[in-house]
Structures are given as C-alpha cells and as structure tokens.
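Every protein chain but one is kept in place in this view of the complex.
Right after this comes chain A.
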Amino acid sequence: MPSFIDRRLNPKDKSLSNRQRFLRRARGELKRVVHEKIKSGKIVDVDAGHSVPFPLDGTSEPSFQADRSSGRREHVLPGNKEFTAGDRLAKPGQGGGTGAGKGAASEGDMEDDFQFVLSREEVLDLFFEDLELPDMIKSSLKEAVTFRSRRAGFTIAGAPTNINVGRTMRNSFGRRIALQRPKLAQVEAIAKEIEELEAKHPKPGSASSERLAKMRSELERLERRRKVVGYIDPVDIRFNRFEPQPLPNASAVMFCLMDVSGSMGEREKDLAKRFFVLLHLFLKRRYERIDIVFIRHTHQAHEVDEETFFRSTQSGGTVVSTALEEMQRIILERYPSQDWNIYAAQASDGDNLAGDSEHCVNLLNKEIMKLCQYYAYVEILDERESAIFRSTDNGTSLWRSYRQVGENWRNFQMTRIAKPGDIYPVFRQLFAKQPSSAKNG
C-alpha cells in the first residue's frame, strides 16, 4: 500500500508570489502598455483584466551559450531515405548556419505574439502608480462589491440550520393526506379494541375470535403503512434560500465635459482622460449602476460617444456655458435628480469667450449645483505655466469666475493640473465626507 496524498485541495496559487516578483521586475514596460491601453480604451474598461504582450525588457536570463554560427558540429538525425555518405545538402536559409539553430529562432517568434493576462488588481496597481494616491484610497478603490444575503424563496437542498419548518410541515401534511397515512388515533382505537377482545378470551371459531384475527391483521396493515408513509419524508423538507445581493445602491450618472477646441492637444486630452477614469473608479466603488455622459464643446456643445469624445477635434471658438446648458438639458430629460446621483467632471484649458464666464457662474450657482452631488473642474496647464499659476489666484477668466462658485459650494472642487500626480487632490474632498452631507447650500 503506497502513501497517497490528495493535494487537489491545497491552495492553488503556489506561484503567485513568483508572479508578483516577475511583474515587479517588468514594471516599467507593463506600466507603459497599460497606460497605452487606458489611453486607447474605454473608461469603463479600465476596471478589468487586460491581456498584455510579454515583457522582454529586464526579464532576460543570459548565460554562456554556444554561438550557432561558428565552428563545426555533427548532427545525428533519424529517417534517412536516400542519402549516402558524401552527399551534400544545401543549408536552409541563406548562408547562416541554422540546422539545429531552428529551435532558437522559433522561440523568438513565439514570444512576439505571447500575450498574458493581468488581473484587475494588477492593472489598477499599475494605473494608480503615478497618480500618487494614498494607500488607503487605493485599497478602498480596489475593494470588491460587498454582498448581503437576502431571503429568496425556498430550495430543496441546504444546511440543516436553514430548514424552514413551516413549509416542511405543510408539505408533509399534504403528502400524508394524499397517501392516506393512518392517524395515530386510528391505530390506537384498533389496539384498544383488540385488547378488549383479548380480555374476553374468545373461543376459536367464534365470531369474536374471527373479529380479533381481522382486527390484528388490520393493525398490522396500518402499522406497516405508517412505516412506509413516513411522518416526514426527505421530499417534504424545504430550506430557506438565500441570494447574495449587492448592497442597495442608488444609481449615478457621471457627466464628462471637455473643451475640444484646437488648444486641447494630445497631452491635455490624456490628462483629462486619466481624471475621468479616476472619477469613474471612485464612483463605481460606491454605486451599482453608473451611466457616463460625454459632452464636448467648442462654441456649441454636443453629447457624443466616448470614441468621438477623446478622438476627434472640432474647430471653433470656446463657449463653456453651452456645455453647461447641454448638461442641464440632459439632466432634466433623462436623469431626474431624485433618482440619480449626479456627478460632473469638467476639463478645460481655461479658455472662454469673454463675458461667458459670468454666465457659467450664474448657471452653476442657480441651477446645476443644486442638482449635482459633486462637481470637479480641472484646468490643464502647460508644464511651464504651472510654475507661475500654481500659487496664485490669478489665471484664466474661467478660473477666476469658478472660484466664486467654489466659495459658495462645498461640493465644488477645482484644481490645476500639469502632470498625473496633480489629479488626486481634486478627489480628496470627495472622500473626506459622507455622500449624505455632500450637499450644502
């Protein structure tokens, strides 16, 4: 008898820590790939696993290897059909000594299309890396949705603690009636009669002795039937069924507003996108259902799909209030504020038509901020400008006007960003307080 060990139930991720080491090693390359993907992909897709090409940088394992194209070797091969000693065969490929070198080449090819899947956690880790988020925030963003068990009907299998007695007894009762299980009283009445008859010591052959025999066989029949048709049968048993249910969450809608006039270049759009992605992740943590609405504007605003939002440019002037009006229209039309938590994120380089900023402030103060849970405005600066503007309240007309809004509303956040690390502070306020107290006049 050998010793068998069943290892199938052992933890599976034995090589997980080696995998983490490997990812750490290839971090730079993987990060570039993930950011590339986030840049080209959709906002909602960030929060998932991604397949990435195998990183080659920094993961080679060199060793002393013989050079395939030098020297002289002898190969012994099977399957000779027609050769005799002295035959000459052309080498495959031009000039180079391949032959047995084929193996090395094909391995190289293989690594080209070699993709492997990064899990959601790993992708988020890479995404968060230069956003400079505090660790607590990182972990709360990665946190999975919590479920609560909720009663949902009955089931025929389950743990004994979950037996539903009422339902089980009802089934049992119905079955006993249907199958005519003899009642205990019935059996006892016959037993009593038998006892009485026996007490009289009837003569064999007499009517009462016949009756006694009949009663006895009747008793036996009833008892057998009681045994066959059980009081409770496994088929009667019902268990309470529980269904994991995500904690009740209201729905949220996220408005992405962006200036797409010519002054917004590739860099500005990339920064804006990261900002939108981050807001989406924050919201996703809190809400079960999130809609995203993309509104782009020049001197007029349109609702567009994500692809158009980030890709195409439009020529024209810049009138910010058109976007706000469009947003207000969509809210009234599709997202009543009593059913939806409304979040807005606006990215712009700060340009606006002279005089329009006042109009924006009015719109925000009077209309939009009453509807919104949160409104974040980021102004994307040039790296050089950022040094000048960072500390002052001076700035573009839009910035100066929005400052008035910021003073009035606690749930209005604004910041200037020039690099990815600047994005997070916009959200700090959002996390500092509970959603219930977010609204404040």
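We adopt the following convention: a residue touches a chain if its C-beta (ideal position, glycine included) is under 8 Å from a C-beta of that chain, and two chains touch if they have at least 3 such contacts; residues count from 1.
The definition used in the following text is that contacts and distances are computed from a predicted model.
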- Query: The complex lacks one chain in this depiction; which UniProt name from "Sugar ABC transporter substrate-binding protein", "Iron complex transport system permease protein", "Monovalent cation/H+ antiporter subunit C" or "SpoVR family protein" does that chain carry?
  - Reply: "SpoVR family protein"
- Message: For a quick check of understanding: of A:Arg88, A:Lys203 or A:Lys366, which residue touches the chain that isn't displayed?
- Response: A:Arg88
- Contacts from chain A to the absent chain lie at residues 1-8, 10, 12, 14-15, 17-25, 54, 59-81, 83-91, 95, 97, 99-100, 103, 114-116
